[in-house]
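Here is chain A:
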Amino acid sequence: MAVIPVEHGLMLATVLFSIGLLGLLVRRNILYMLMSVEIMLNAAGLAFIVAGARWSQPDGQIMFMIILTMAAAEVAVALALVLRFYRQFQTLDTDAANTMRG
Partner candidate 1 sequence: MILVWILVLPAAGGLAAYFAAGSNWRVARAILAASMAAPLLLLVWLWGRHSGFSDASRGTEWIGQFTIAWIPQRGIQFALAMDGLALLLSLLTCLVGLVVALSLNGSHKLPGAYALLLALLTTAMLGVFLASDLFLFFVSYEVMLLPAYALLIGWGHGDTRRAATRFFLFTQAGGLLMLVAILGLHVAHYQATGVQTFLYRELSNTPLSPQVSLLFLTGFILAFAVKLPLVPFHTWQPDTYASASAETTILFSAVMAKTAGYGLLRFAVPMFPGAAETAAPGVMALGVLTILYASWLAYGQTDLKRIVAYSSAGHLGYIVLGAFAMNDIGTRGAIVQMVCHGLSVTGLFIAVDVIERRTGTRDIEQLGGLWKISPRFGSLALILALATLGLPGLGNFVGEFLILTGTYQHHPLGAAIAAFGAVLAAAYSLRIVQKVFFGPPKEVTETSDSAAFPMTICAVLIAALVWIGFFPQPLLDAARTVRADRNEALVASAGEQQ
Partner candidate 2 sequence: MNSAQFTALAPLMVLTVAPIVVMLLIAVRRRHRVCLWATLGLLALTLALIVRGSGKAPVAITGLLLIDNFALFYMALTVSITIGVVLLGLRYMAHEESQPEEYYILLLIAAGGACAMAASSHFASFYLGLEILSVAQYTLVSYVRRDRRGTEAGLKYVILAAASAAFLLFGMALVYAELGTMQFDALAHAPAEQLQNKVVLLGAAMMFAAIGFKLSIVPFHLWTADVYQGAPTPVTAFIATAAKAGVFAVLVRYFAVENSYVAHSLHLFVAITAAASMLAGNALALVQQNVKRLLAYSSIAHMGYLSVAFLAGGQMANDAVAVYLAAYAAATLGAFGVIIAVAPHIHGGEGMERIEDYRGFFWAQPFLGTIFIISLLSLMGIPLTAGFLGKVYVVIAGAKDAHWIVLGILALSSVMGVVYYLRLILLVVSRPAVERPSLVPINPPLGAKSVLFLASVVTLLLGVYPAPLLAITRAINPF
């Protein structure tokens, strides 16, 4: 099995991270934004796995699992809020959520 160089893995993670970030910046729909965040988190997770692989340690994979768990918790809360947001604002457009400013 050919070893994937660390640099390549990190590069991929970086690209993924950037895609997620870009999605966050350009999307207005709250669901897509949540998805973008997930991509960013997973990019970080990927980076951990790559790093762990480099040092032949399980720590990277453990971190990935922790990330998955916390992301799930986060998404659970976020989706609940999305529901409430939709009920109260009748939209999923985050730009509508600007009642507080200044």
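On how the list was made: all candidates are chains of the complex that A comes from, given by their letters.
Assume a contact is a pair of C-beta atoms (placed from the backbone, for glycine too) under 8 Å apart; a residue touches a chain by one contact, two chains touch by 3 or more; residues count from 1.
Note that the coordinates shown come from a computational prediction; the quantities given were computed from them, not determined experimentally.
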Looking at 1 or 2, the one that touches chain A within this complex is 2
Can you list the chain A residues touching candidate 2 in their complex?
6, 10, 13, 17, 20-21, 24, 30, 33-34, 37, 40-41, 43-45, 47-48, 50-52, 54-55, 57, 59-60, 62-63, 66-67, 70-71, 73-74, 77-78, 81-82, 84-85, 88-89, 94, 97-102
